[in-house]
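One chain of protein is taken out of this complex; the other chains stay put.
Then we have subunit A:
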Amino acid sequence: MTTILQMQGITKTFPGVIALDDVNLSVAEGEIHALVGENGAGKSTLMKVLSGVYPHGSYDGVIEFKGEECRFSGIADSEKRGIIIIHQELALVPLLSIAENIFLGNERAAGGVIDWHETFSRTRELLAKVGLKESPQTRVTELGLGKQQLVEIAKALSKEVKLLILDEPTSSLNETDSEALLKLLLEFKAAGISSILISHKLNEISKVADTITVLRDGAAVSTLDAKGSAVSEADIIRDMVGRSLNDRYPPRSPQIGETIFEVKNWTAHHPQHSERKVCDDVSFHVKAGEVVGIAGLMGAGRTELAMSLFGKSYGTNISGTVEMHGRPVDVSTVNRAISAGICYATEDRKTFGLVLDDTIRRNIPLANLDGIANGIVIDEHRELDVARDYRERIRIKCSSTAQEVVNLSGGNQQKVVLAKWLFAGPEVLILDEPTRGIDVGAKYEIYAIIAELAKTGKAIVVISSEMPELLGITDRIYVMNEGRFVGEMPTSDASQEKIMSLIIRSGHRN
C-alpha cells in the first residue's frame, strides 16, 4: 500500500507552550487512521497544521502529500489538494438549504450567476452517495445533528476529497447515526478515500480503524496496527494517559438511606408543538447516598425531563408533583428549585453552564451569590476562599482562580460547573452527560467526585448516553424512551443488552 500522507518532525509552539513536539504521522492510501489522545494532547493542532489553518512557516517539519512536499498557506490550499477537514462544531449555515451549504464558496455558477439546475442535481447525487434522503432544498436547521453531519460529508465529497479528516464526528450522534457514519467511512475506504478519524470513543475506533496513532502531550507516543487482531482498549488507554487505568470507575460502597427526591406523574409538552409530549407520566425516586442513572438514546426526553423539573426551564403545560422528603415542593422557577435543594448541571456546559469569558472565581458562586455576600455587598475575600476551597477539593487544574474558564480544558470546565452547583448546597444533584467531551483521565476524576458526593448522603441522578459509564457508577438505572420510563433495574442486574432491548421493544409498541 502506498503512503498518501507523510508528516515528519512537526513541531508547533505557541508562546510558552510546545503544542506539538517532533510528531511523525503517516497515512496509507485508502486506510482509516485513528488519532486518539486526551484533550490537549495536540490532535486538533496537528490537524490544523495539516489543513493549513496554521500556514507553512508557522511550524517546523515537512508535510508530503502524494509524494510532493506541501506548503499550505491556508485552508483553501489544502482543500485544492483534496484534504478536507470536518470540524467537531459543524460549519453549516442553518438558514441556508442543503444544496446552498454544500456549494457554499464553491458555487456552481457562470459569471457569478448560480446554475440552480446543476446545483440541485449535483446535490442529489452527493446525498445519494452519503445515504441521506432529503430534498436539496431542505434548510439545514430542520435536520438533526446526524443528518447535518452527513451534509458536511457530502460537502467534502463535492470537493474531490482524497483525505477526509473527521474531528469527533460521533460525539453528538446517537448510536444508530454513529453506526451509519462509520459504515460510510468503510464505504469510502473501499472507494480509495483515506480518512483520519479523531475520536474519544475507543469502541468505534477498534471497529473501523486500520491504524491507531496515540498522541500524548504533543508527541506521538505509539502507532498501533489495528488490522486483523483488534487492539485492546486497555492498551490504548494506557498509552493515552501514560499510566494504566486498572479500573475505569472508582470503587464505591454505597450506603443508601431514605428516599429524598420523588417525582410523580411528570408530564411536559414540547414548547413549539404543544400537542407532543416530551415527558409522559414519568415517576421516579432517588434515595440519600444513591446514584441513579437514566439511560436512553439521544432525543429520548432525558434532558427535557431534567430541565422541566429544574424550574420549568423547558417545555409547556407541565404537570406532576415533586416531593422532597415526602413533602411537595415548588419547582416552578429555577430559583425555587435551587431553594428546594435541587440542582441541575447541564449537558452543554459552554452554552448553559458557564460564563466562559469570566474567571473561575466569579463563575463558582453564580448560583449562590448570597453565599458570598453580606446583604447585597459581595465579600471578595470570601469569594476567593470559596474558589480556593473548591479548587483544592475537586482538583481544578488552573494557574489561578483568576483564570478565565474559557482557557480551561473540558474536564476542568466541568469541574467548575460542579463546583458551582455544589456551592449552591443541593440535596439532589442532576448531572446531564457529566463526562461528555472530556478525556479518560478527567472522566475518572469526575466519577470520583460523584462517588464522594453520594457518600456524603446526596441523591444523585446521572443522565448519560454512554452505557458503560452508567453501569460503572450507578446503583440503579431507569430506562427512558420516547418520553416515557420503560424500565427500571438495579445496576447489578443491568447490562447494555438488557437496556438496549428495553428501548427497542418499547419503541416497537408505538
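Please note the rule applied: a contact is a pair of C-beta atoms (placed from the backbone, for glycine too) under 8 Å apart; a residue touches a chain by one contact, two chains touch by 3 or more; residues count from 1.
We adopt the following convention: contacts and distances are computed from a predicted model.
Think of the chain that is not pictured: of "TctA family transporter", "Xylose transport system permease protein XylH", "Thiazole synthase" or "succinate dehydrogenase", UniProt labels it "Xylose transport system permease protein XylH". Of A:I338, A:I438 or A:V486, it is A:I338 that touches the chain left out of the display. Which of A:K420, A:K443 or A:K458 touches the hidden chain is settled by the complete complex: it is A:K420. From the set A:L384, A:A448 or A:M489, the residue in touch with the chain omitted from the display is A:L384, counting the whole complex. Residue A:L369 is the one among A:V62, A:A76, A:A128 or A:L369 that touches the chain missing from this view. The set of subunit A residues touching the chain not shown comprises 310-311, 313, 333-335, 337-338, 344, 346, 351-359, 362, 366-367, 369-370, 373, 376-378, 380-381, 384-385, 399-400, 402-403, 420, 424.
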